[in-house]
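What follows is a set of notes on a single structure, which appears directly below.
For this depiction, one protein chain was excluded, whereas all remaining protein chains were kept in their positions.
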Amino acid sequence: METAEKKIILQVDHLKQYFPVKKDSFFKPKAYVKAVDDISFELYEGETLSIVGESGCGKSTTGRAILRLDEPTDGKVHYMGQDILGLNKKEMRKLRGDLQVIFQDPFASLNPRQTVKQILNEAMAIQEVVDKPKRKDRMLELLGYVGLSAESLDRYPHEFSGGQRQRIGIARALAVDPKLIICDEAVSALDVSIQAQILNLLKNLQKQFKLTFLFISHDLSVVRHISDRVMVMYLGKVVEIAEKKELFDSPLHPYTQALLSSIPVPDPTLKRDRVILKGDVPSPIDPPRGCRFHTRCPFAVEKCKQEEPPLRELVKNHFVSCHIAEDLPV
Amino acid sequence: MLMFILRRVFQTIPVIIGVTFVVFFIMQLVPGDPAVLLAGEGASKETIEAIREQLGLNQPLYIQYFEYLTNVFRGDLGVSLKNSQPVLDEILVRLPITIELAFFSIIITIVLGMAAGIISAVKPYSLTDVSVMLVALLGISLPSFWFGLMLMYFFSVKLQVLPVAGWDSLLHVILPAVTLGAGGAAIVARMTRSSILEVIRQDYIRTARAKGLRERIIIYKHALRNALIPVITVVGLQFGALLGGTVLVESIFAINGLGRMIVDAIRMRDLPMVQGGVLFASLIFVTVNLFVDVFYRFFNKRIELN
Partner (left out) sequence: MNKKNKLILEVKGLKTHFTTKRGVSKAVDGIDFTLHKGETLGIVGESGCGKSMTSLSILRLIPSPPGKIAGGSVLFKGKDLVTMTEDEMRKIRGNEISMIFQEPMTSLNPVIPVGEQIAEALRLHQKMGKKAAWEKSVEMLKLVGIPSPEKRAKQEPFQLSGGMRQRVMIAMALACTPEVLIADEPTTALDVTIQAQILELIKELQTKIGMGVIMITHDLGVVAETCDKVAVMYAGNIVEHASTEQLFANPKHPYTQGLLNSLPKIHEDQDELITIDGSVPSPYNMPAGCRFASRCPYREDICITHQPNLINQSDGVKVRCWKYTDEWTGNRDKEGVI
């Protein structure tokens, strides 16, 4: 990507998403799951930014908060300069035409009683993007883009395989001419050979329609394949953001390093020094003080237990939140 | 947990007030004037009017209701129109009888129902299963008054092994309790069966099999405890139906319990008696449901935590 003409399409500032936890006593203070705890980042037009992390890190919650599927607790989200969180229902509905989402389980997100034709028609009708008489042609065009035949129109979701259903989900997202698509674990449920087909499709569509992707995934190999930039999250915080190659070749945060070295690589000749993290991710209700990773970090020093590390630009365009990133063994 | 119990107890208060409200106003819709009934046939207009005045029946309905309600909270349920006894005393005499009947009936519902359900589920679609489920279907379909009469005819009249009616010994309990518990047992049996069959498909049952456990242990130790969780709810609901059933069963077997008292009181338009009886019946029901809820919560802690 050429840095010169980068235009910000989505700006997220100090986003927080707390979910209250049921109390089991009058006397305990009200507790919250701090699913997303003060994160900021921007998304440039036409790029793919991936959010990676393990379950409970807040990656999916971030996507949902941006779309206001759950109302964020605090923070600002600007889409093309417009404050999304300040929009009323009607304005928000209009904006949903620009912001689309593709979920992990296409079967759960497609109405089983609607044919593909009805599904696509509904999407277009809500956003009023295509005049009624032209919709049929538009549907056929969309099916063409995602590699489904024209006969698919009159069939129901259960008649399709998992990969084909994901194609329907993509066609529905495309139906309203979106600018930004949030892919929430969009290929995670698919077998590798099908996953490859969908990844290729997403890449081609991005080129064709100049789409911007926010790609949420736990699978680092997939992220490596599809992203321009990658953001790593841990327990509701951003720990590292960098361009893909930079992040994969020289990760700065100990968590990113451990994450990368944990992936099983399909190459038995590759013998690596593996960093295996000890223990489990702590509870997001009562996250550790200081750096949230310090309880599992092999390099943690006293400062890490006390002070929360800020996200700082250590190398150009490479941000990391670690007190001791400079002094880590490579 | 304590929070939960307290919350549930508080929730029962509006329910009970609602019950008094419904009972009070429905009784107003029933044709017949209690004052006329009380005065007896051929009483003069003045006498009826006097009785009305004395009972406060001339006041607007809402005032009658609020007076009734405040009295209830003071523990005063009024006096019977029929024999001028305090309603509370009348109820307290009969309540133990009905509770005893309900207790034995629910035991029959639970024991018979679960046993039948388990027997069925161990070998699904076998001859045993099909026969047990057929009997259960009969149990649901047969009206209890007919079933009660049949039992009475067979065991008391023909075989003469059990007393026909009355409420003197434990032997007297058997027929009414079976009559009352049978329908519930049938429902519990079907519920237990389907719940076990559902649980048997779970991953942890496969784990238990992979451990080399015997099928019997798998059912009793691993499947049953999980399968019974939904059954508890059904038992709670059955208790309500059972209370309703006491009205019929007590009449058939001539048992002087709460149910029969309510029926008699309705026939007599003995308004305070009906209200008192229904109020107590709903109190029992609400209490039992409270227990079921707490029990269910205890059995299924995971619900809260997840």
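Every chain is named by a letter (A and B) in the order it is written, and numbering of its residues begins at 1.
In this section, a residue touches a chain if its C-beta (ideal position, glycine included) is under 8 Å from a C-beta of that chain, and two chains touch if they have at least 3 such contacts.
Keep in mind that this is a model prediction, so the values were computed, not measured.
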- line: Contacting the left-out chain: of A:96, A:155 or A:224, that is A:224
- prompt: Where the complex has a chain not shown, which of A:70, A:128, A:280 or A:302 is the residue touching it?
  reply: A:280
- line: Out of A:48, A:166 or A:197, only one touches the absent chain, namely A:197
Residues of chain A (touch criterion as defined above) contacting the omitted chain: 54-55, 161, 163, 191-197, 199-200, 203, 218, 220-222, 224-226, 245, 248, 258-270, 274, 276-277, 279-281
Statement: Those residues of chain B that touch the unshown chain are 201-204, 206-214, 221-222, 225-226, 299, 301-302, 305-306
